[in-house]
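Submitted below is the structure of interest, expressed as C-alpha cells.
Note that this complex is displayed minus one protein chain, with the remaining chains in position.
Labels run A, B and C following the written order; every chain starts at residue 1.
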Amino acid sequence: MKIKVFAALKDYFDKDFLLEEDLKTIADLKAHLAQQQPKALALLNLCRFAVDDEFVALSHLIHENDEISVIPPSSGG
Amino acid sequence: MKIKVFAALKDYFDKDFLLEEDLKTIADLKAHLAQQQPKALALLNLCRFAVDDEFVALSHLIHENDEISVIPPSSGG
Amino acid sequence: MKMMKSALFPQVAEVDITPLSATDLDLVQLLSLAHDPKAGAVVLFSGEVRDNSTGKTVDYLDYEAHESMASKMICAIVEEAAKRWHLTKALAQHRTGKVMAGESAVVVITCSPHRKEAYAANRYIIDRIKHEAPIWKCEYFTDGTKEWGGNCSCQKITGDANKHVYEFEDKA
Partner (left out) sequence: MKMMKSALFPQVAEVDITPLSATDLDLVQLLSLAHDPKAGAVVLFSGEVRDNSTGKTVDYLDYEAHESMASKMICAIVEEAAKRWHLTKALAQHRTGKVMAGESAVVVITCSPHRKEAYAANRYIIDRIKHEAPIWKCEYFTDGTKEWGGNCSCQKITGDANKHVYEFEDKA
C-alpha cells in the first residue's frame, strides 16, 4: 500500500512512502504508524483516513494497492 | 415654514414649497396637507417628519422659519 | 465626509468616502480602501438592481435621497456597528440617481479579525440602511411604466411602517 501524509505529520513521516507490512485494517495501519513514531500518536488520534479520496472508518479493510491518505484536522481558511 | 416632500409624495405636492398658514404643531401640518390633497392621506399616515434634519414627533411645535421634511417610509437598498 | 471618526473609535481606521454617490459604486476601489492586514475577515455586501420586479422587466431604478439626513444616518449606523462589533474597518455607500439593472445600488464592507463579527455587523448595517435611511427607489420598467418602491413588510408585524423587524438582532 501507498501512504500519503500531510501537514504536521510530515514532521514524523515522509510525505509519501510504501508499506509492505501485512496490515488488515486502517486501525492496524494507525497502530503501525504510532509504533514507528510514538511522538506522532496524539496527532494520529486526531486524524481521519481516506482511501482513493474517500474517508473510511478504522474498520475499513485495506487492499494491497490502496493509496491511503492520513488527514490531520483541517486548518484552512 | 418651508416644506420639502420626497418620493411618491411628489405625485401630490411640489417637491418644496412655502406655507404661510398658522400651524402650531407637526400634527396641524399633517392635517393641513391631507386637507389639501385628500388622496395623499394614506401615504401621509405612514410618513415621519423632520425639522432641520432631525426626526420630530407630531406634537413638535413649529417655528416660523423651520424647514420641515416629510419623509415617506424608506425603500432604499 | 469621513465614514469613521477616529476620535470616537480610535480602533477603527478612517475610510474617507461619501455615504451617497451619484455615480457608479466602485466595488474594487471600496474593497481596496477597506483592506486591512489586521482583519482576517472581510465581508462585502452588494445590493444590485434585479432585472425583474413584480413580474415586469426592470429597465432601471432611480434613487432619491434626503441627502443630508441619509448621509448622517448611514455614517451613524456604520459607526455604531464598528463600535459594537469591534470592526477594524467598515464602510457603506448608497447610490442616488439612475441605476441600471445589474448595477450595484448599495455596498457595505466590514472587516474584523474574526468572521462572525464581520458577517453580523454587515447584516446589521444593510438592514438598518434599507429600513431607516431616507432613500427611495422608483422602478422604471421596459414597458414604459414606473412605480415608487414599496416599503418593507415589517408593518404587518409591528403595526407601524416606521418600526422594523431586524433579523440580525438574535445574532448580535
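Couple of notes before you dig in:
In the analysis below, a residue touches a chain if its C-beta (ideal position, glycine included) is under 8 Å from a C-beta of that chain, and two chains touch if they have at least 3 such contacts.
In this text the structure is predicted, and so the values were computed from the model without any measurement.
Across the complete structure, the visible chains that the omitted chain touches are A, C. Along chain C, the points of touch with the absent chain fall at residues 27-28, 31, 35, 37-52, 101-102, 104, 113, 115-116, 118-119, 122-123, 126, 167, 171.
Against the chain not shown here, chain A presents residues 4, 6-8, 11, 46, 48, 50, 53, 69, 71-77.
Quick note on the criterion: only the chains that are shown with their structure count from here on.
Chain A and chain C, compared by their mean Cα positions, are separated by 49 Å.
Inter-chain centre distance (chain A to chain B, centres taken as mean C-alpha positions): 73 Å.
Between chain B and chain C the centroid-to-centroid distance comes to 26 Å (mean Cα coordinates, whole Å).
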